[in-house]
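First up is the structure itself, then whatever we jot down about it.
Heads up, this is only part of the complex; the chains shown haven't been moved.
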Amino acid sequence: MDLAVIREIEQLKYRYLRSLDLKLWDDFAQTLTEDVDATYGERLQFSGRDRVVGYMRESLPGSIITLHQCHHPEIAVDGDTATGTWYLEDKVLVTEHRLMLTGASFYTDDYRRGERGWQIAKTRYIRTFEAMESLPESWNLLASRWATTPAG
Amino acid sequence: MDLAVIREIEQLKYRYLRSLDLKLWDDFAQTLTEDVDATYGERLQFSGRDRVVGYMRESLPGSIITLHQCHHPEIAVDGDTATGTWYLEDKVLVTEHRLMLTGASFYTDDYRRGERGWQIAKTRYIRTFEAMESLPESWNLLASRWATTPAG
């Protein structure tokens, strides 16, 4: 068990999730191989880094706040490739429509080590569940990193 | 601090939680010693692997979706035994009755290493809180791993 390599791969996954939720699309792109194959649930499937990043950039403006937290890493390394299973909990707040998506999934990933270090070569998840609800009238957003001060 | 052993124990816990939430009861059974002592909150107490597994198998059909995620491992190893503290967040969706349980707990576990590797010998948790609520009318399950297509 090469603990240092396993930790490098965990750090890669944390960078991927942090740059996703902070909408840092250039950093996000660097966590993926150019030929990455990404499948999120049953509806979203992408071939290639440009398509994944393009989709995220387009569909996640500041009015959509996301939370993607991955837990329980089970990682196996074999030379310059590795596989990993993670337990995702996610939440998406569509603030303009007062909708909230919540869900959980098991991710299975492939990782590859190249000139730019470890990157995600394949990522897919199967949901245990996904639900959508309207936020009740009493729900108030107190703070958002992407809030803009309305003009006076 | 034997980091490789600590990680082995973490992997055991992740297998336990993954097989629980995926309802893989044979895999779940293998994470427990035959004489395991399990106490979940104030209401559920079991002696022996067969009773724990039997209870879970009976009471968690596909219509009950569970999420058990454990965080913040604090693990101490002493030869072939070890102890661990974890911070659980859990959610139970009783889809047929549109009920949701949410809660958090601190787990304290004992682990034992034998012929089958590390297993959970004793597990118990004390809740910080547990709450139940009816899911509002606007809440819709979009996906469930255990959903069956209704006959046409």
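Remarks
Labels for the chains are A and B, by order of writing; each one numbers its residues from 1.
Please note the rule applied: contacts are C-beta pairs under 8 Å (C-beta built on N, C-alpha and C of every residue); 3 or more make two chains touch, one makes a residue touch a chain.
This one's a predicted model, so the numbers in the text were calculated from it and none came from an experiment.
Here 2 of the identical protein chains are placed; the entire complex in the file holds 3 of them.
What we mean here is this: only the chains that are shown with their structure count from here on.
One finds 25 Å separating the Cα centroids of subunit A and subunit B.
Those residues of subunit A whose C-beta lies close enough to touch subunit B in the complex are 1, 3, 6, 41-42, 71-74, 85, 87, 89, 101, 103-104, 106, 126-134, 136.
Partner subunit A is touched in their complex by these residues of subunit B: 3-4, 7-8, 11, 13-15, 17-18, 21-22, 65, 67, 69-71, 93, 135-136, 138-145.
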